[in-house]
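Omission of a single protein chain aside, the complex is shown with its protein chains in their original locations.
This part shows chain A:
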Amino acid sequence: MAQSTTASTEAPAGTSALTPALFKRLHPRPYLDRFLQEGVRPDGRPLGADAGEAVWRDASVNIGSISTAPSSALIRLGNTTLVCGITLEIAPPDITTPNQGFIVPNVDLPALCSPLFRPGPPSDEAQVLSTRLRDILIASNVLPLASLIIEPAKAAFVVYLDVVCLNFDGGILDAAVLACVGALKNLRLPKATWDPDTGATLCEPISEKAQGESIPLNPLPLSVTFGIFNGHLLPDPTLFESTLCTSHITIVVSSTTSKLLHVYQAGAPLFSAGADGVEGGGREQLKACIALARSRAKGLLEILA
C-alpha cells in the first residue's frame, strides 16, 4: 500500500495514478485475480474447460531453419521462442551398454532470452530443464538408443540436442520437448561403417547423392504444462502467470498410444479449491488435465506434421 501512495504522489495531479501497468507491477496477485474473476486471462485467453482450443497459446514450428546443423527446429509458443539444433558425433559405446548410442540434450538459457538470467555458467533452472528433458526423451524411448549403433561395442552415434532459448515466456519444457521431437523427426543419419582392419569408422557426409537414412521414431512425447492459481487451472501459463502459480502440473502424453510418459507435480495440493469447470476430488481433476493435455497434443502433432 505504501508503494501505491508513493506512486500517486509522483503522478501528475488530476489523472488516475494507478495505471494498469503500474497495478500489474505493484500488485501482481490482485492483478491476475481480477482478470480471472472476469473469466479471462491477461493475454486474452478465455478461462474454463469448455473454451476449447482458445485456452492454448499459438504454437508454430519451423523445421530445418539452421542450414549448418544436420537437423534443427525453431519453435514459437506464444512469445516463447527456442531453437533446437542437432549435432552428431561418433564415439565408442559405454562398456556396460555395448548396444546403445547416446542422446545428450542440453538446454541453454542465455542472458538474451530474459533479464532473469545472467551470463556465465548454466543457471540452476537450465540444469533442471536439461535433466527433465533427458528423462522425458530417454523414458519415452522416442529414438531407440539401439538404432544409433554403428558397430556393437565399437562405434555409435552421439546425438547432441542443443536447445537454445531466444525468448523466455513460460512453457519452456513444453517448447523444448516439441523442438527436440521436431528436430529428431527431420534427422537423417549419414551412412557409417566400422572398418575392423583399421579400427576406424568411415562416415559418408550427407550430400545430394547420399541422403542418409531417417530413423524410425517410436510414439512421440508431447508435453503440456498447467499452472494452478487460487483454484483456477491455467493451461500453458505465461512467465507472468507461472511465477504467481502455487503449483504446476506437467503431463507428457504419447502421440499415438494411450500411455502417459511423464507426470510431474509438486507444491500445493492439486486443486484444494474447486477448479473451473471440473468438480470432485484431485483425481477427477487430474483426469480432466490429462484429457486437456491429450487434445492439446493432437493440435501440436498437426503442427509438427
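Definition applied: contacts are C-beta pairs under 8 Å (C-beta built on N, C-alpha and C of every residue); 3 or more make two chains touch, one makes a residue touch a chain; residues count from 1.
The criterion applied here is as follows: contacts and distances are computed from a predicted model.
When the listed names "ATP synthase subunit epsilon, mitochondrial", "3' exoribonuclease family, domain 1-domain-containing protein", "Replication factor C subunit 3" or "E2 ubiquitin-conjugating enzyme" are checked against UniProt, the chain not shown comes out as "3' exoribonuclease family, domain 1-domain-containing protein". Among A:Pro20, A:Gly282 or A:Gly299, only A:Gly282 touches the chain left out of the display. Summary of contacts with the chain left out: across A:Pro28, A:Pro42, A:Gly64 or A:Pro98, the touching residue is A:Pro98.
Contact with the undisplayed chain is limited, among A:Thr19, A:Asn62, A:Thr131 or A:Thr243, to A:Thr131. Mapped onto chain A, the footprint of the missing chain covers residues 96-100, 124, 127-128, 130-132, 135-136, 138-141, 144-146, 149, 152-153, 218, 246-247, 254, 257-270, 272, 282-283, 287, 290.
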